[in-house]
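Below: one structure in structure tokens.
For chain A:
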Amino acid sequence: MEKRNKILNIEGIQTYYGVSHVIQGLSMYVENQEAVSILGRNGVGKTTTLRTIMGLTPPRGGSIHINGVDTTKAPPHKISKLGVAYVPAERHIFPGLSVEENLMMAARPGKGKDPWTLEKVCDHFPVLADRTKQDGSTLSGGEQQMLAIGRALISNPEIIIMDEPSQGLSPLLVQMITDVVLKFCISSGITMLIVEQNYRMALKVASRHYLMGTKGKIVKIASTKELMEDPEIIQSHLSV
Partner candidate 1 sequence: MGGTIGIIVDISLNSLVLSGVFLIVAIGLNIIYGLSRIMNMGHGALYAVGAYTGYTLVATGFNYFVALVIAPIIVGGIGLLIERTIIAPMRKRSMVYTLILTYGLMFFLDGMIKYVWGNKPCFIDLPAFMQGTLSILGTQYPIFRLVTLFLIAGIMGGLMLFLNKTKVGLILRASSTIPEMVSCLGINMSYVHMGAFVLGCIMAAMAGIIAGPLTTIDPLMGSEMLISSFVVIVIGGLGSLRGAVLAALLIGFVQTLAEFFITDLAMVIVYVLMAVILAFMPRGILGEGKFE
Partner candidate 2 sequence: AKPVKIGVLVPLTGIVAQGGLEMKYGIEMAAEEKGTVLGRPIELIVEDTRVKPPVAVTKAEKLVYKDDCKALIGVFSSGVGLALSKNIDKLNVPFVSTHVMTTKFYGLHPLVFRSGQLANDQTAVGNVKGILARPDLKDRTYYVIVHDYSWGHDAGERFIALAKENGIKVYNDTYDKAPIKTKDWSSYISKIKASGADGVYMAFITNVIPAFAKQTSDFGLQGKVKLVSAAAPGPLELEAGGEACHGIFGASDWAWDVDNANSNDWEMRFWKKFNTIPSDAAVHSYVGAMNLFNAIEKAGSTDAKAIADALRGISFDGPYGNVRISAKDNCMRNSAVLTETMAAPENPFGAKVYMKVLKTFTADELGPPE
């Protein structure tokens, strides 16, 4: 097994929206080819954490390193170029662009032997293959979610960060997306950081979990095994 290094390392970040101090000193890391989840109640700052990593709301304190590069103050497009792909909770499919165009926007040549291309994405998401010419914004919620994930994959990233990929999806689709995430991403060596409300899904996908309390404070770090064995951990740490 190759030596694992901290591909994403966050130390003591402080993030503000205007004057409100939302993340007060969060530290966490993700190792290479690891899948990590952040769990927490509404409004604790999970989305903000992802946005901070992505450079959308740069922190005022602390530091972020991606693959050893200091990205604390870097703008989103620089971070994206380091191989980070973002799947926002709102999905942010570009309206007016067809499914294919949405994918092409993000496409970037991959290094590995079997990089993600338009064909490969369509192979894995047959629903999208049927609709390449349809306006992305008229897709149903679940289809949009697949498109958002596909768009992240086609840029051949090293890290994917996902915000609530199961939100608003029917049970059938949640299963499907879990499968996709499990099968394709993890097996193809992409590192994942995922925020979820659907704990069942999070446990299936990730191996390590950060339980987040108010203001982005990490109240507990646990492995999937621990949480499986003792479901009370989540209860005790995440309810008021």
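The rule is short, and it goes like this: a contact is a pair of C-beta atoms (placed from the backbone, for glycine too) under 8 Å apart; a residue touches a chain by one contact, two chains touch by 3 or more; residues count from 1.
Behind the choice of candidates: all candidates are chains of the complex that A comes from, given by their letters.
Predicted model only: the values in this text are computed from it and were never measured.
For chain A, the touching candidate in this complex is 1, chosen from 1 or 2. Within the complex formed with candidate 1, the residues of chain A that make contact are 54, 56, 75-77, 80-81, 85-86, 88, 92, 94-97, 101, 104-106, 108, 151, 155.
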